[in-house]
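Left out: one protein chain. Kept in place: all the others.
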Amino acid sequence: MTQEVTHWLDNLLKEIEGIEVRRKSSRRVRVDVPADALPALLELLQGRAGYIHLSAISCVDWIDDDEFELVYHVWSYENHSLVSAHIRIAREPGVYLSVYDLYQPAGFFERDIHEMYGIQFEGSPNMEKFILTEWDGPPPMRKEFDSEAYINEHLSWQEYNPEWLQELVAEGGGVIIPPEEQRFSQKKK
Amino acid sequence: MSEGHSSGYDRLKSKKSLAEILEVAIEFERTARDFYTDLIPKVSKQIRYLVEELAEEEQRHFDLFSELKNRPGLEQQVQTLVEIPASDKKFSDAIHLPELGDRPDDQSVLQYALGREHAAMEQYHALAQSTEDGPIKELFQFLANEETEHKNQLEKVYYETIHSGGV
Amino acid sequence: MPALSKASFLEHSHSSADPKLKNKRNDMRPENYEAQRQPPSNEYELNFGPNHPGIEGNYALKVKLHGDIVLEAKADGGYLHRGFEKLMEQRLWIQNIALVPRICVPDPSPMELCYSMAVEELCGLKVPQRAQWLRVMQLELSRIAAHLFTFGGHAATTGMYSTMYWGVADRDLLLDLFEEFTGGRVYSIYNIPGGVRRELPDGFLQRLTETLDYIESRLPDYDNLFFKNQVFVKRAKGTGVMSREQALEWGVTGPNLRATGLAFDVRRDDPYLVYDQLEFDIPVEESGDAWARTLVRRKELMESIRILRQVVEILPDIHGPIRAPIPNPLAWNVPAGETYTRVESSKGELCYYVVSNGGPKPYRVHVRGPSSMHAVQVLEKMSVGSRIEDIAQTMFSLDACPPEVDR
Partner (left out) sequence: MSKPIDNAKQSKQNVTIEHEEAGSILSPLKALQFFMRKPVTVPLEPRPAADNYRGFHLNDHEKCIGCSSCQKVCDNAAITMVKVPHLPEDPINGIRNLRPAIDYGRCCWCALCVDICPTSAISLSREYVHTCTQEEIDSYFILPNETGIHGEYYGEGWQKTSDSDLLDLNRQPMAELEAEERIDNFNEIVAGYTDQQAVIEASRCVQCGMCHDACPTHMDAPEYIRSIWQGNLEEAVRWIYQSNPFSHVCGRVCTHRCEDACSIGRRGEPVSIRWLKRYAMDSVDHERIKQIAAEGKADYLSGKQIAIIGAGPAGLTAAYDLIRKGHQVTVFEARKEAGGMPRYGIPEYRLPYDMLDRDIDVITSMGVKIQTGIQVGKDITMTQLEADFDAVVLAIGLHLGRSTRVPGADHKQVRKAIDLLRRTTDDEDYEIPHRAVVIGGGNVAMDIARTLARQQQQQLGKVQVTVTALEDMAHFLADPVEIKECLEEGIEIYDARGPQACIIKNNKLVGLKTWKVRSIFDEQGRFAPKYDEQDEQIHAADMVIEAIGQMSDNNLLGDELTEILDWQRGRLSIDEQGRTSADWLWAAGDCVNGPDVVHAVADGHRVAASIDEWLNQQ
């Protein structure tokens, strides 16, 4: 991206209130905006700067802050740069606006995030289940959902009892550290 | 100690019969055994084990040598005259009472014991050297080995006790 | 749990917001599926997949048809969902290198790379030059293998199974190469944050060259059998057409986008590794149909071979380590931060959004598989109006990879 375009983009972004722009590299820009300013920002980026490709929407569950972070990665085929717009929304009720009207790919990402994190995107065309059709537990990508605990509770480990193991047990040996203990526990004081 | 060894010096001649040699040897072990046995109550309890072990070992040698001397079939051999080596004096001297003081410590006891074993080892070794091949030479070699063995054991105890190491 | 009797899946799926139906999650199971009398109509519903030879992977397209014309289509995923993104949050940074290639079976190498690049960026690791060239080699080999696989699959959808056999057999030669230099035939697990795990075996470049020559010599045969085959040409032309505007609007990338005439390729336009030092062209086609998409891939084979030949030439002169020093993987805290890495896989733009909170495990890994665009919304839209026999072809011509969607 040329210097000129860089300046032009920076100036453009200044139009949004409460925006924080960080240029991470020549082709990566991080933008933090208040949640309610995001649609305007995207509109600006798309309409005036050629960021027509929504590469992805990523969701991060910052459970300690009681917030979800939504990151909108948009790419400009003209500027050859990728802007990642970060917003934070409250974890409860976990509702945000759909950007489907601006970017059609948002339909998939919003549906996915809804399924995995339980965030409701108002105005998104399709909030149906897609991957977790038979799942009625909590949205599994939320940090409070402990999938390892769930697995240990609902499924059992394959039991083996080969001859060599029986021989070792007869000798006084055998399984000492099962893998789940090594992985899931840490020495308690 | 009994009077038996007071005349020991007289018996030192250039040649001795095997019987005589064995007698001195038996005397050597006996005096040592008695010496250690007497010492047992005198030393502090913490090193008493050492003196007890030494007394036991000397008793074992005493028994061994006595048995040898009286072994049937050895009557002929015990009369054989054997050239006595230069170490004989040192060996015979060791029959005398040592001066370890009232309450010897472990190191003094060990040093004394080592000295005794060393003298005995040299004596038998020299006897074996000066004897022609045959059962008598083998006997001396056996005795020399016995004493060497004991001395080696004591040396290990000595170094382990005194050079406690790693400090 | 009461069986859902009267609602078709289409009706049902619209009603997920209805609390009364919330628990009826097993309605899709055969034992809960009651035959129903259709209303007098020529419309009917068909489950296309998840187990159907015309479907790429375990995936389903549920279509509503009038005669053999598709009125409505719904993509149905989840059959391959293994919860990779969640799993990655529970594994050490390094452990994920064994996990990521499994997200896309036919083209696993870009997955490894994209993840490794993200970790490297977060840690500020500088990847040695030699490792970068080795990575390019791996990626391009993987692209060739993936394209051969796709042609095979695509040909099979039009009944041309010989091409499939050829494609799979020739791909096997590439797998032999993978086995030799990465230790694994399908999942190379060759990348590691910081570089790659193995130096090349002796004489490898020679064998690589031989295989490239062979693959190249086979291309005319493929052309005769498949690409010039009038059965294929006639079936593919005009099938699954997407205009450039539509492609852009739908977020389509990769060969599918290039088949609409837009020469966009992450390797050139957002370069990584040493792609900016390599000479290669970006093949495009204009018509945006199944035929164009397949042809773009066919041309990309040549470009990949071209790139690999450059690698063979340059690699012997690139010396030095193949991995930057990395901390003990059992005690590796990646500095807090986030990064969005992006590579061009055989299917399009593959991105990883990786977040670290400074801990020993990733805080969040979001995998943006290229197929998540063209295997869901785009496929749904493009299927409408097509004929039932073209569904499979459309899907294969898009090179939809369901595990990328399911993750």
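Think of it as A, B and C in the order they're written, each chain with its own count starting at 1.
We take it that a contact is a pair of C-beta atoms (placed from the backbone, for glycine too) under 8 Å apart; a residue touches a chain by one contact, two chains touch by 3 or more.
Computed from a prediction, not measured in an experiment: that's the story for all the values here.
Taking every chain of the complex into account, the omitted one touches A, B, C.
Set against the missing chain, the residues C:Leu61, C:Ile97 or C:Val405 yield one that touches it, C:Ile97. Here the missing chain is touched by one residue of C:Phe181, C:Tyr340, C:Tyr353 or C:Phe396, and it is C:Phe181.
Although one chain is not drawn, the whole complex shows that of C:Val284, C:Leu308, C:Val376 or C:Ala392 it is C:Val284 that touches it. The residue touching the chain not shown here, chosen from C:Ala146, C:Leu295 or C:Val367, is C:Leu295. Within the entire complex, the positions of chain C that touch the omitted partner chain are 91-92, 94-95, 97-99, 102, 160, 162, 169, 176, 179-184, 187, 189, 197-199, 201, 221, 223-231, 233, 244-245, 248-249, 261-263, 268-269, 281-284, 291, 295, 298-299, 302-303, 321-323, 325-333. Annotation for chain B: contacts to the undisplayed chain at residues 44-50, 106-108, 111, 152, 155-156, 159-167. Interface with the hidden chain, as seen from chain A, comprises residues 50, 52, 77-78, 158, 160-165, 168, 171-180, 182-183, 187, 189.
As a working rule, only the chains that are shown with their structure count from here on.
The centroid of the Cα atoms in chain A and the matching centroid in chain C are 20 Å apart. Not a single residue in chain B touches at least two other chains. Note for the complex: chain A touches chain C at residues 27-28, 52-56, 58-61, 71, 73, 75, 77, 80, 82, 84, 103-105, 107-109, 112, 116, 127-136, 140-141, 147-148. Within the complex formed with chain A, the chain C residues making contact are 13-14, 16-17, 22-23, 25-26, 28, 75-78, 81, 83, 85-87, 90, 248-251, 253, 262, 264, 269-270, 338, 340, 342, 349, 351, 353, 355, 363-364, 366, 368, 372-373, 376-377, 405-406.
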